[in-house]
Structures are given as structure tokens and as C-alpha cells.
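Everything on this sheet refers to the single structure shown next.
Left out: one protein chain. Kept in place: all the others.
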Amino acid sequence: MADVHAELKGVTRVYPAQGRQAEVHALGPVDLTLRQGEFFSVVGPSGCGKSTLMDVLSGLGAPTDGTVTFEGKPVRGDVPDGVGVVFQEDSSFPWLTVWDNVAFGLRRAGVPETEIKEGVAYALSFMGLESFAHAYPAQLSGGMRQRVCIARTLVMRPRLILMDEPFGALDQQTRLLMGDELLRLWRETGATVLFITHALDEAAMLSDRIGVMSSRPGRLIEVVETHWPRERDSRVAASDPFGHITGHLWSLLRTESLKAMGKSPAPESTPEAAKGPAEPRPFKKRPSNRREDAA
Amino acid sequence: MRRALEVLALVAVLVAVWQALHIVGGDVALSSPADTAVRAGEMLASAGFWPHVAETFTALAYALAIAVLGGLAIGLLLGLHRLSGAVAEPILVSLYSLPKITLYPVILLIFGLGLSAKVAFGAIHGIVPVIIFTMGAVRAINPVYFRVSRVMRMTTADRIRSIVLPAALPEIVSGLRVGFSLTLLGVMIGEMFASQQGLGFLIMNAIGLHDVPTMMAVTLLLAVVAVAINAVLLMLDHRLHRRAA
Partner (left out) sequence: MTRIGWIRLGVVVGAVLLLEVLCRTGVIDPQTVIAPSAMAVALFDLLRSGEMNADIASTLTNVAIAFVAAVVGGFAIGVGLHAVPPLRRAADPLLATYYAIPFFVFYPVLIALFGMNDLPIIVIGFLFAVVAMVINTLNGLDRIPPVLLKTARLMHMGPLNTALRVKLPSAAPYLFTGVKLAVAYAFIGVIAAEFILSTSGLGYSIAYAYNNFDNARMYALMLFIIILVTAVNMAFYVWEQNQMQRRRRPS
């Protein structure tokens, strides 16, 4: 579990000035190491460059500075084999049925039709879509369409799965259930997952580690370890560590979010809260709790 | 069912208006619906009629081939290459609004009288809307589909075939509908001047001879065919747009 699967070193992304628009320093510098098979979330204020981070890591965009490696090989502007991406918006193709959508990637890769049949049937049943195989995305709800997108990615057996706020458009209950499905998927495939979300509770519930980004230009200010067991689901929300982790994330982010909005944080009322966001925060002591702050 | 009844009602209203105009204007202005129908029947039965039909539809076929294939190709390129599309757009809009009949003498000078002039005329009428609609359709493709294609490491040709064309199809069909109508219009106008054969010629000839029933009969037949084809394309248009919604 300690093998490095992907790595970002000193990565920045600067969008050059165009016409009347000034240069935008969207990201970095960022150092990030993804361990093989881990579930890593990224949270941060709006506009901090979370999506840019994912672009760079996936190869959809080249970094302005720094290096990106995946499975030991450099990534620069091209998507390497073995990477799957689920986007924030519904990217299912409206002109294909659910079945054809999920089969799309395999067909493009020239996989024989018999194998495709097997793979698609399995992916559909895994995501609970078998009865909708011949429906068109326009006939499905938002959550189901997103499941189609996930099935389409999953059927390609990616080793690294990147997800950019995939549940953003869904209601809370659906999100929680989809989160459970996602964990199931993660365990079954053994893939490494990078999960971007603005929902702190979601990050806290799902991840092994959570990277907290600052406001733009986004840098990783802290990586929080959750120590959840691998066999987990949304019911960890009922436990105490969940509350602490979420609270910690928010205390880090509150300042950054205020900065992003152009406001400075108000003077805090309690001595605890008066400490700066970059400092480790002490948690309430529980006998069985052994928390450490990750760096 | 209800739809069909509504359409029939509409047709009935139009025929009634037609009859009224006939009564007002007299035979010298327009022949009655009944007379026109009779004349149309006669023409359809006469052997001399069909060569004209063949001439018109041959010209139309060639013109459509140029307008559709050329329009799609150019529209695709302009849609995919942002800069070219942005540069070309106002130029295309100006070309669309230009009364192409003003270019007619140039076409005649270049192609002479005959089939090629008609085809050219039809093609220049039809190609512009096809380009404009195709370009618009490609630009309107949700960018996320392109990102998916890159994650799947697709080649450009594959991307165009499997994503760009299917995604843009509804709007492309709308453009083809307009392109078809305008190409037919162009061919018809072309025939009115540059030909001794074809339906447009028949109309012009009838006008010259003050043969109102013939003029109206040919017009009616032409209109019926044009509307029928347009209706089919319209159904296709609606179907595709519904699926894409």
C-alpha cells in the first residue's frame, strides 16, 4: 500500500494572458504523492484549482512547471493508459443507449465483441443499471446518468480513477448512497482513486487521506489522514472521529474560503480557534483514540 | 390522430383562401383549385411531362450533393478550428443574406446555359446554410465530450466519427432541411432562365403563354413534393432533438 502510484512535484499551472484577460495563476506549486490503491480526496475553496489539479494529473493539461509521473512514467499533455476520469457534469452520450455508452470505450479500443458483452453486463449489474440497458440517458435521472458515466469508466478497468465532484448535481441522500457504491467499486477494483469534492463530510467519510488546498493559487496546505478501515461505508458518519475530521477540515478551509471571497477572517473568540489554520489542532481526548496529524 | 386532423383543417383553410382569391381575381389571375387539380392530373399522365421532372431532379441531385457534402466538410472544419470559425462567421452571414440572384449572371458567364449553371446556382444557395448550421452545431457540442474522447485516447478521425458527428447531428439535420429548400429554390430559379427543360422552364413558358392553369399546376406539384420531403426531414429533426434533450 505504500508504493507510489502517481506523483506531482512542484507542479504549477499558469494560464497565459489572452486579450483583455490577465494571466491566471491557477495552481501551485503543488507536491502530492498518491499511494497505490488509496482513496484520496481533495477539498478546497472555490476557484482554488482542484479541477486544474485533476487535469494535470490525468494528462488532459500539461503543467507549466514541475513534473507529473504515473506508474513511474512522466505525464505531459497526453492521457496515459490506465487512467479513467469521471467529470462533474453528465458526460453520457445522449445519442447512445446506456449499453452502447458503457461499451463505447471498449469498442474504441478494439476489444472483441464477446469480451465487451461480458464486461458491459458486469459493469451494468455492478452499478444497478441492468434494467436500463436499452434506455437513452435522456430518460434517466441525473444520478443514474452519472452512474452510466462511472460504469463507462469502470468497464475499462482503470488503475487510477479521477473524479471531479461527480456527485455535485445530486441531492444529499443520493450522494450518500452513491458514496457507498463508490467505496464498493474501489475495493473491488483495487484502483487508486483521486476524488475532488467541495463537500467536507463526503471527503471525510470516503477517504484514506484528504488533501486540503488553499485559495488560488492552490497549494496543498495539509494532508489529513483518516485511518478508516478499508471495509467502510457511509455509516462512519455516526462515529466521533468523523466529526473531528470534518471540523478540522472546516477550520482549515474557513480562512481560505474567506480569503477567496475577498474577506479576511474575523478575530476568533476562543483561544483554540485563534491559532492559525496551518497549525495542527488538538482534538478532544478519547481513551481509544490515537490521532496524529499528518504532514 | 388529432395532429392529422389539424393538418387537414389547415389544408382545407388554405384551399378555401385559394378559391376565394380565384373568385376575386378571375381566371386570368389564378385558376381555381379544381381546375388546377385537373390540369395537374393531365400533366402527370402525359409523357412529355416526365422528362422535365427528370431534368429538374437531376440538377437538384447534383446540387444537393455539392451543397451537402461540401457544406458538411467546410462546416465541420470551421466548427472544430475555433479561429477559422470565428473569422469566417460574419462572412458567412453576409453571404447568406446576399441575394444570390445577383450572382446569377456571373454563373451564366462562367458555366454557360444548361445543366451546370443550374447545378451551380442550386449549390451556392444550399451550401451556405449547411455550413452555418454545421459550424454552429459543432461549436455547440458540450466540451465534456471532447475531454472524454481524450481520456479514451481516441484518434482525431475516430473522434469525428464517433463523437462529433453524432453529437452535432440534430442541428446538422436542421441545416440540411434549410439547405434542401434553398437548393431547390436555386435550381428552380436557374431553370427559369438557363434552360429549355425542367419544371422551372415549364413555369416560365406557361407564364409567357399566359397559360395560368399549367403554371399553377406545375407550381402545385412542386410545392407538394417540396413540402413532403421537408415534412420527412422535420420529423427526423424532431426525433433527433428529443433524443438529445
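Letters A and B name the chains as they come in the text, with residue numbers starting at 1 for each one.
We adopt the following convention: a contact is a pair of C-beta atoms (placed from the backbone, for glycine too) under 8 Å apart; a residue touches a chain by one contact, two chains touch by 3 or more.
If you're wondering where the values come from, they're calculated on a predicted model, not measured in any experiment.
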{"item": "Which displayed chains the hidden chain touches across the whole complex", "value": "B"}
{"item": "Which residue of B:Phe49, B:Tyr62, B:Tyr104 or B:Phe201 touches the chain not shown here", "value": "B:Tyr104"}
{"item": "Residue among B:Ala34, B:Val87 or B:Leu113 that touches the chain left out of view", "value": "B:Val87"}
{"item": "Contact residue for the chain not shown (choose from B:Ile124, B:Ile203 or B:Ala244)", "value": "B:Ile203"}
{"item": "Residue among B:Ala16, B:Leu113 or B:Ala223 that touches the chain left out of view", "value": "B:Ala223"}
{"item": "For chain B, the residues touching the chain missing from this view", "value": "6-7, 9-10, 14, 21, 24-25, 28-30, 83, 86-88, 90-91, 93-94, 96-106, 108-110, 178, 180-182, 184-185, 188-189, 192, 203, 207, 212, 215-216, 218-219, 222-223, 226-227, 229-231, 234"}
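The criterion applied here is as follows: only the chains that are shown with their structure count from here on.
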{"item": "Chain A and chain B, separation of their C-alpha mean positions in angstrom", "value": "50"}
{"item": "Chain B-touching residues of chain A, taken from the complex the two chains share", "value": "58, 60, 78-79, 81, 83-85, 87, 89, 91, 93-96, 104-105, 108-109, 136, 138, 156"}
{"item": "Parts of chain B lying in touch with chain A, wherever the complex brings them together", "value": "142, 144-145, 147-148, 150-154, 158, 162-163, 166-167, 169, 242-245"}
